[in-house]
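All protein chains but one are shown in place.
And now, subunit A:
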Amino acid sequence: MFDWIQHIADWLVYSVFNLNTNQHLAKALNFFIYDSIKILILLFVVIFFMGIVNSYFPIDKVRSYLSKNKLYGLEYLLASLFGVVTPFCSCSSVPLFIGFVRGGIPLGVTFAFLITSPLVNEVAVGLFIGLFGVKTTLIYVISGVLLGTISGIILQKLKLERFLTPWVKTVLADAQREQDLFQEEKLSLKQRLPIIWAEVLKILKGIIPYVLVGIAIGGLMHGYISEGFFERYMDKDNLFAVPIVTILAVPMYSNASGILPVVQVLVHKGIPLGTAIAFMMGVVGLSLPEAMLLKKVMTFKLIATFFGVVTLCIILSGYVFNIIL
């Protein structure tokens, strides 16, 4: 499907720039051009598609649905799935949290949403397809959804309401299901498209520099690091690799755009995919800035429990990946 991009890359590197096929520089440059074009196209498609889906499932509708319907345990899975189609900005996490709590949605269900939303987002999915292929992407998405669901159920079982900050407890006490007045915007797809389009361009503009730098670093590593280089340090049998990289990744904050292209090269050079996915989930799903924001609504103990449970689930899924992939 992407052969034509390879032709463009080959033509540019070997004919226009007139580089020799054996040079490191040529290899790196070829890789950079091919990956950049392919990934930008895929990102565009995925972000646009998710934009359309999200336009019909705005967050208010999600809340309204989750708070009105009796779902017999399925609400965790649903909240997690809604998290996939909702674009996430860490600065919205607090209003989201309060909004859900106020709508009478249980804490665990709210967490399920909050965990999956950053973990499986349109940018990560677009990059994943471009870098690792459809099969690995599906595995990532499904495990991200399950991770949110399971963590949500565990967190609900821990009865954490008492560790909310006082003013949130007041909100919780006043929560009423009725006050939720959601009015759907009656817009045709034609009316929605300009808004979606503007959002797509804005997201792309924001991430393109990171993507390009990431691919450039990846390209250099691709040309200069020998195949299997990392296998010496991190083979599948090294049981400590997964927890170590996950714990390293949690405080890190990067939009997936910069880090994914580098990780792809690391996998290519011998790091097991499960270890790499655990690392990415740690980077994308949890971050120190998010923890700081959540301090307004949660006590330290609650944030620590939340991060602890999710980290544990990420480590477990890293092991599972290394076994099945």
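Note that a residue touches a chain if its C-beta (ideal position, glycine included) is under 8 Å from a C-beta of that chain, and two chains touch if they have at least 3 such contacts; residues count from 1.
One rule holds for everything that comes next: contacts and distances are computed from a predicted model.
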Hidden subunit of the complex - UniProt protein name among "Lysine biosynthesis protein LysW", "Thioredoxin family protein", "Asp23 family, cell envelope-related function" or "ABC transporter substrate-binding protein": "Thioredoxin family protein"
Among A:Pro95, A:Gly133 or A:Pro209, the residue in touch with the chain that has been omitted: A:Pro95
Absent-chain contact - pick from A:His24, A:Lys135, A:Lys159 or A:Lys202: A:Lys202
Residues of subunit A (touch criterion as defined above) contacting the omitted chain: 58-60, 63, 89-92, 94-96, 98-100, 102, 167, 171, 195, 198-199, 202, 293, 296-297
